[in-house]
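Encoded as structure tokens, here's the structure I'll be asking about.
Just one protein chain is left out here, and the rest sit where they should.
On to chain A.
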Amino acid sequence: MGYTENDLAKDLENSEYKFGFTTDIESDRAPLGLNEDIIRFISAKKEEPEWLLDYRLKCYKIWSEMTEPSWAHITYPKPNFQGISYYAAPKQTKKYESWDDVDPEMKATMAKLGISLEEQQRLTGVAVDFVMDSVSVATSFKSKLKELGIIFCSFSEAVQEHPELVRQYMGSVVPATDNFYAALNSAVFTDGSFCYIPKGVRCPMELSTYFRINEANTGQFERTLVIADEGSYVSYLEGCTAPQRDENQLHAAVVELIALKDAEIKYSTVQNWYPGDKNGDGGVFNFVTKRGICETNAKISWTQVETGSAVTWKYPSCILKGDNSIGEFYSVAVTNNYQQADTGTKMIHLGKNTKSTIISKGISAGKSHNSYRGLVQIHKNAHHARNFSQCDSLLMTDECGAHTFPYIECKNPSAKIEHEATTSKIGEDQIFYCLQRGISEEKAISLIVNGYCKEVLNQLPMEFAVEAQKLLTISLEGSVG
């Protein structure tokens, strides 16, 4: 093979970087593109230990030999991975100069969600003085956690303060080789959350990323690691119902959960990234890898309400390694306009008497496409494993699509697997029935949709559930056709 134009371009690109930043380590932002030096730059900026840099470089190598997956039922312009800056200094950026600059539509939505003015300003990133309240709440919250020995901090802080835990568990559930986006994240992640619950401790409050959203700009490659030690319990909340805008179009997070013997992790997500406008322009591409591992008698429960993003690619999964362990997945995914979602779960049964439950509720409106993709895998030693899956799709218009891709692989004859699936169009009869009782169409749709999603919403912590209900209503406003 001769020296091609492509090779030339690559060389030029690389050489440019070689000169570009080794001398420019003071810069707050990495130059566009990705190569080993960029990774060294990120690691150096974060003053990371040698082992982490080695890990990143290894992952980068793995990633560079992979190709982007194309099996999902989604279409989108492939991101240009050399056109992204992989590091920006973690400073609190002011997104708006003043409250008056904030998009009125966004303000109205937040008001409908019942978010206080102060919260609204904080969430939109307007520079305000009275964040003091939130800070003090967060501080008292932290001291209480500390008393119990619970560690809840940014991922970067954990790397510095608790390297032994990070080193032991990072990549143990989602190895870099797992998939293209996980490999990319492993190479370039900038920050995220870390949580450790000591043996036998029941975390007395919901741990929410919300409390530390302002501490660091986690960026587009977020890394989360939750470790529940033996016999402990934690309920963890990710995201918030407020619409989140981001200048970064591509998001590729990795979340790893480790539930040791007799531990339980409840992980709830409300995802409302900017979905693009009514014509499908803009919007976040969300490619997330979430997975947990259960040791003996442990339990992991994923609950998600997904209303945002232009493209969602996400399969929170459980590896049921220990005997008697339990995995659960409760999901509501709403797509409207031109949104596309391909989401579901994987339940990998390895241990005896392992049990999994999958409840997936898809709602499609506008011209959107909503796919459920799930795998139930029973390995040969998983005697008496049980799975129950229920996948329901609700169509709001004639132009949208709902798709179900269930995969079952069973290698143990004692296993019991049940799968139910339904697809229905939102009933004109149901709406008429509500109207005839004096209920407006908007409220009728809200009632019907929330009723449809009840089994999932019931899994959310109370406050979150109330907000999620409102969010569903807002996401589907004026969507019946």
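Note that in this section a residue touches a chain if its C-beta (ideal position, glycine included) is under 8 Å from a C-beta of that chain, and two chains touch if they have at least 3 such contacts; residues count from 1.
Simple rule for what comes next: contacts and distances are computed from a predicted model.
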item: Per UniProt record, name of the chain withheld from view ["Acyl carrier protein", "ABC transporter ATP-binding protein", "Fe-S cluster assembly ATPase SufC" or "NADH-quinone oxidoreductase subunit J"]; value: "Fe-S cluster assembly ATPase SufC"
item: Residue in contact with the excluded chain [from A:L32, A:I408 or A:L447]; value: A:L447
item: Hidden partner interface residues of chain A, rising order; value: 427, 429-430, 432-441, 443, 447-448, 450-455
